[in-house]
Each structure stands twice: as structure tokens, then as C-alpha cells.
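Note sheet for the following structure.
Only one protein chain is missing; all other protein chains are in place.
Labels A and B are assigned to the chains in the order they are written; within every chain, residues are numbered from 1.
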Amino acid sequence: MATKILTEHVAVPGIETFDVYRKQGGYTAVEKALKTLSPEAVVEEVKKAGVRGRGGAGFPMGMKWSFLAKPEGVPRYLVCNADESEPGTFKDHYLMKNLPHLLIEGMIVSSFALGANKSFIYVRGELMYVIHILEKAIAEAKAAGFLGKNILGSGYDLELVVQPGGGAYICGEETALLESLEGKRGNPRNKPPFPAVKGLYQSPTVVNNVESIATTPWIINNGGDAYAAIGIGRSTGTKLISASGHIRKPGVYEIDLGVSVEDFIYADEWCGGIRPGHKLKAVVAGGSSVPILPADKILTTAAGEKRLMTYESLSDGGFQTGTMLGSGGFIVFDETACIVRNTWNFARFYHHESCGQCSPCREGTGWMEKVLHRIEYGHGHQQDLDLLVDVAKKIEGNTICPLGDAAAWPVASAIRHFRDEFQWHIDRPHEATQPGAVYKGDMAASADRLV
Amino acid sequence: MEDIKPQLFKVTVDGIEVEVEPGTTILQAARKIGPDVAPPAMCYYQPLKGSGGKCRACLVRVAAGSAKDPRPMPKLVASCITPVQDGMVVENESSPQVLEARKGVVEFLLINHPLDCPVCDQAGECDLQNFAFDHGAAQTRYEEDRRTFEKQDLGPYVQLHMTRCILCYRCVYTADQITNKRVHGVLGRGDAAEIGTYIEQAIDNDFSGNVIDVCPVGALTDKTYRFKNRVWFTKPVDAHRDCPTCSGKVTLWYRGEEVIRVTARKNEWNEVTEFICNTCRFETKKTSDWTIDGPTQVARGSVITANKYRADLEKPSFGQRLAAAQYKPIDDKRDTSQLSIQQLPPERFAKAE
Partner (left out) sequence: MTTETNNTIQFTPERLAKANEIIARYPEGKQKSALLPLLHLLQEQEGWTPAEGMDYVAELLNIEPIEVYEVATFYTMYHVKPVGKHVIEYCRTGPCCLMGGEEVFAHLKQRLGIEAGQTTVDGQFTIKEVECLAACGMGPVFQVREKYHMHLTNERVDEIIDELSK
């Protein structure tokens, strides 16, 4: 099970240049789409493929495209969300750095489908070197006649602009991204109206993740049905998983949706198992914002079945026993990792990245961080865990954008599954604050595995 | 002339039905019914375009999205920015979930608030005070240090107390929409965000004083009124004058014979609809400068209203309770089905044992 839709040619030397990419069959999707297909037909193929938003939300991309309002005389925009900032996720960085032309090809096909004549790639500012790679690739594509006026004689015009961000996780939220692209603070907008109706410059806009857009050339070349044949159920196609943490082989892997979590962690093809001499303790499966799961719960569902790398299987059991596929940021913890410290770390991240617009997130993220910091450094109180759960509950769902949820879930799930570890920090602060001290309780011990 | 009536939407808020025009927000629909069912608003300010959605004080539960699609909305929604649909059923204070969320919002707004009401000029006409009184818990669970900021001078008229700010952005919208040039804004982000000018400078233009009136808390107060009095000892009187720059319609706040403060007039939702200029506000404080219109209709949120903070202490008398318990609807066998009278369930009238 190893279809390579995105990364087939990643190892080809010089693949970041136009000539090499073209030799490997690049830009054929542009030719096919612009010369033989109508925009509606492209949308139809993407719908058939059932590809779901790879940025984290998992919303069907074809459906999102079909929501785009098309009033006469108003420009429409496609914006590629390359503000990858979710801790644990680095697949878009990898994809753009190694395969800039794949993204550009996808942007041309997608822009054509949506009728956009000016499209933006919003890249996080820290990746300035990737921006230079993309700008160079765009110049090459333009010189070859794949961008600009009257592309391949089809009468279709497209201009691509690479926009640097300024350093803000929140700009990964689509309306914050649009605000930022308009030269403003990255404050998410109130919805409705949704970007499909009023997005960039108050015009209808689609915002898609890098990986989602990069799937479109393959879908056009091979057909939506072929794409939908890969994967299981509504989790079609392949997914890039960014694997990090205590594994032998961290990196970006393209998997068919449907690989079992156990295989993904232990097979040599992917993570290659936990680093030698250590045991699996917990996994964050989809980027820091999704609930953390202990070893037993990530490997099997509550019903005792093997958990698979699909949207459905990972979320099986809701938040009680499940998690989410999210953006595919797969962070593995072995028994040397302190869950309390890690939870505090993530809480600090969300505190730092909250835009400060709405009160539950602005105040709540800081509060959670401070309480977790106190527990980690041996000053926790007995009532702190209930307090954290309650604060998380009051943030969740009550904010303008999903950052509030993203901040609440890791805290609530860590306490749900590792309460005894938190309790140990509160009960035995002197032990817990020793350098390198990690809770050695019996938590989920039966499911721990030696590699 | 013939009136073309737009088709009205029927909306139910806390069991009370109201008809509003399409495009109305839930909050405006609730306000149309009356103050008892109107959700609180800390950042929304009807005269300011684009305001709202930030403080989350006005969260409500939508029990039925519309007549066509009567499913409830999955999350609580900010009523100030959510447009109504025909047949929408909204739960405001009748939903325990809403009350719980609001309690949370009060707590969040207060954890970093200095609670210096005893020395705050806004005390008594503070939206946050009212909101906390109506929806908050008596105690805080927050024991960390409260956030503080470097002091900033905004010039001779406006006093900034950043620690009290709840980042409603109203003053930013005011500067954008009422004045011709904005020099202050929100700097920084997250809980370190603050109102400021970046390079210390005075906010200097004819309408800058309006930021004081729109501020829901004591973050922006009138320097010429600073520590002069408590609002509940003052007497508001509506007055006007012929002003070349603004409408000249103001409220004068008297202490005895002396005008100690001038503000714009506020409506029953504590909102200013006619903004006034700095000359009227700061420089014209003699009764002889004004034509008095009469006593001010005191805003609902003001402590000057009788027994504002005593409502809960007043228990119904024994007689009233007895009468309520013994009440029975008249059963005269008439057909009431056409009268759209909502029949109350009989257990409501059961005698208390």
C-alpha cells in the first residue's frame, strides 16, 4: 500500500526546476484541463475524488469549490494556505521546498476550475527561503507559457502571487489569512459571511491547503474515480503525514489513508518504531491541537479494532477515546516524555498565538498556561485539574475561530487520559520537579509495547 | 403612495415571538422585544459598523435554525452578528448552557481586570460591572498575577487605563468612522494586546472625546472629570446648543449647580447615536452655554435607575405568592384556538403543598 500521488518524483535530482519536472510528466494536467476540459468538469473530477481538506478541517474540497459564489463582474480568488504552523506539521514545507512545480501546477488547474485570474500562495514568513524557491519556479513556469496571459492558447489568464506572512499561527485560519493578505492584523473574521461569498477584498474566495491543491494534477491526469479508489470509505486518496518525536525515522511520509496506526509507527517503511530501548507512551495524531491519546487508545479503538489512519477511524469514539486526523502532524512520545510538561508547552503555544480578539481565547489560553506552568513547577493545587477542565470547556466552542477549540482540546484530553500523572505532580511536587523526573505509574502499562 | 412591505421573519426569543425584517441580527430582534430578553453586549455598538462578535457576552443558543431547517445550531452563537432566519427559536437566559457560558465570559473578562471600581470613574455606568452583576460568579478562581501595562499619555482630554480594557475595539471603530484620522489602535497580540498610539502622542482631533462614551469600561475616561465625583451623585440633564461642528445635543451632569461633565446622549442600550465634538464635551461647562431640554431618561444600565442593584433582594409578598399559587385560568368553554393564546400546562397552576 504505497501509492505515490504527490511524492512520486521527490527523489529525482533537480525536480525543483521546470525542465526536470516537465520531463517527469509535469504540467500535463494543465494541458489536459485547459485544452480538453471545462472548469465545471474539473470541479466534477475533484468532487468525484472525494479529496478532503488537508489543512486539518477535512472538509471535502470539491464541495468547498461548489459553494463559491459566482456573481457577474466580480473577480474570484483562489488562495493557497501555506501558513503551516501547527506544531508537529511540516509536510507543506517539505512539499513546497522539494516540489514547487507540483503546487504551481495544482494552482493553475484549481484556479482554472474556479475561474480565478489572480491567485495567491500565502506562505508563512519564516519560510522565506521556500518563498524564493516558489518565486523562481513561478518565473520558470511563466517563461514556459504556463502562467500569464492566454495560457497555452486557451484564452485563460492567470497570475500567481506569493505572499509572505509575518509570523502568526492564527493566519492559518482562513479568514485571518485573508485579513493578513489584505495587509491587516491577522484577526479572524466573524462568520457569516463565509469566504466563498465574501473573502479576499470582499470577493468570493476559496482557501485551500497546499497538499489539497497539490492533489489536483494527479486527479486530472488519472480521474477522480481513480483517486477515490485509494483509501477507505470517505477517507480517499493519500495523505502526507509529518512524523516527529521519539521514533527512529522522523520525516514526511505519503500513506494511503487506511494504513493501520500500528503499522505506521512500527513498519520500517514509515516511522520504523520507537527509538531503541524505549516504549510507546502516547501519540498526538494530527498536530498539537488534536486530543492526545495514550498507547492503548491510539492503537485500538474502544471496540477493540485496530485503529487506522483515516478520518473516521482516528475519530472513532469521539473525544472520550478517539482523536482526529487533523493536519497529519504525528507526534510520538515514549516513556521519557512528561505529559504535563508537554501540555504546558502546547498551552504556552496557544497562549502565544491567540490573536486576542475574543475574550474566552485571549484570557483563557493565558490562564491555562499559567496553571499548567504552576503544576509543572511543583505549585499545583488539588482543585487545579478540575479548574483546567472547566476553563477548557468554557473556551471550547465559544470563540470566533477554531483556535479556542485547538487550545482547549490538548489540555482537556491530556487530563482525561493522564490524570494520574498530573495528580502525581500535584501530590509529590518535590519528586516531580527533579531534573528529568517522569511519572512511572501504571498508566496504560498493559498496552505499552517494547520495540 | 403604496407601502411595499418586506416579508417579515418570525423569531422566538425566550418564548416570546417577534417579527423583524430580514437581515436583522438576533440581538436586534431581542432588543425589539425588550430589555428583559436582550442579551448583554460589551463590544457590539449598533452605530459603529463592523463592531461586535468579540466579547462573546451575547452568546445565545439557537434551538431551531429556521422553519425550513429546524435543527439546533451546534454551538452557541454571538447574537450581535448572527442574522435571524424565519422561524428561528432562540434561547437567551432560558438556556442553562447560555448562562454557564456567560458566567465563563465574565470570569475571563475579570481575571485580568484590576477590579479597582472604588477609584474608577466609570463605576456606576460600567457595562462590565453590570454584566458581572447579572451573570458573574461571586468569586474568582484566578490566583495568578494580573497583567499590567506601561502607562501612556493620550493628551489633555482622554485618560487611558489599559489594565481595565477589555479590547472591544469600539474606540478603534469610532476613530475610523467618526474622526478623520486614527492615531490609536490595537498594538501587540493575544493577552498582551493593548490600545495605544505606539509613538506617544495625543489623540488630537475634534471628535476624539467620543472614545470615552463608547468605552464600555473605565479604560478611556474623561480627564476633565477625573476623580470629580461618583456618577450616582450627579444629576443628568439633557441640553443642546448651537454648535458649528456637531449636533450639540448633550447630557449635562450636575453636581449641585455646577456642570461637572458633558457627555453625548445615550439611548436605552447605552449607545450614543449622535456623536459630539470636543468643544461641547470638554470646553463648554457653564449652564449659560446651554439650553436645557429637561431631565435625562436614565439608561437602563445606569445605577441611577431606582434599585438597580436591589432587584434580587425584593421578594414578592406572601399575598402575592398566595394569589399566584391559587390562580386558575377562567374556563368558559369558548373556542380559543383562533386567538393564538398559548395554553399553559396545568401543572403550572398546581397548588403549592
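By our rule, a contact is a pair of C-beta atoms (placed from the backbone, for glycine too) under 8 Å apart; a residue touches a chain by one contact, two chains touch by 3 or more.
No experiment lies behind these values; they were computed from the predicted model shown.
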item: Touching the absent chain when the full complex is considered, from A:E16, A:E86 or A:E421; value: A:E86
item: Which of A:A41, A:M128, A:A229 or A:A302 contacts the chain that the document leaves out; value: A:M128
item: Hidden partner chain, touching residue among A:G14, A:G145 or A:G167; value: A:G167
item: Candidate in contact with the missing chain, chosen from A:P60, A:G115, A:P193 or A:G251; value: A:G251
item: Hidden partner interface residues of subunit B, rising order; value: 181-189, 197-199
item: Touching residues (missing chain, whole complex) on subunit A; value: 75, 84-90, 92-93, 118, 124-129, 161, 163-169, 180-186, 201, 242-246, 250-252, 288, 329, 331, 333, 337, 341-342, 345-346, 348-349, 352-353, 355
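Methods note: only the chains that are shown with their structure count from here on.
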item: Approximate Å spacing (C-alpha centroids) for the pair subunit A, subunit B; value: 40
item: Subunit A residues within the subunit B interface of the complex; value: 168, 185, 190, 192, 351-360, 362-367, 370-371, 374, 383, 387, 391, 394-395, 397-400
item: Interfacial residue positions of subunit B with respect to subunit A in the complex; value: 52-57, 59, 74-76, 78, 81-83, 100-101, 104-105, 107-109, 111-112, 141-142, 144, 147, 166-167, 169, 186, 188-193
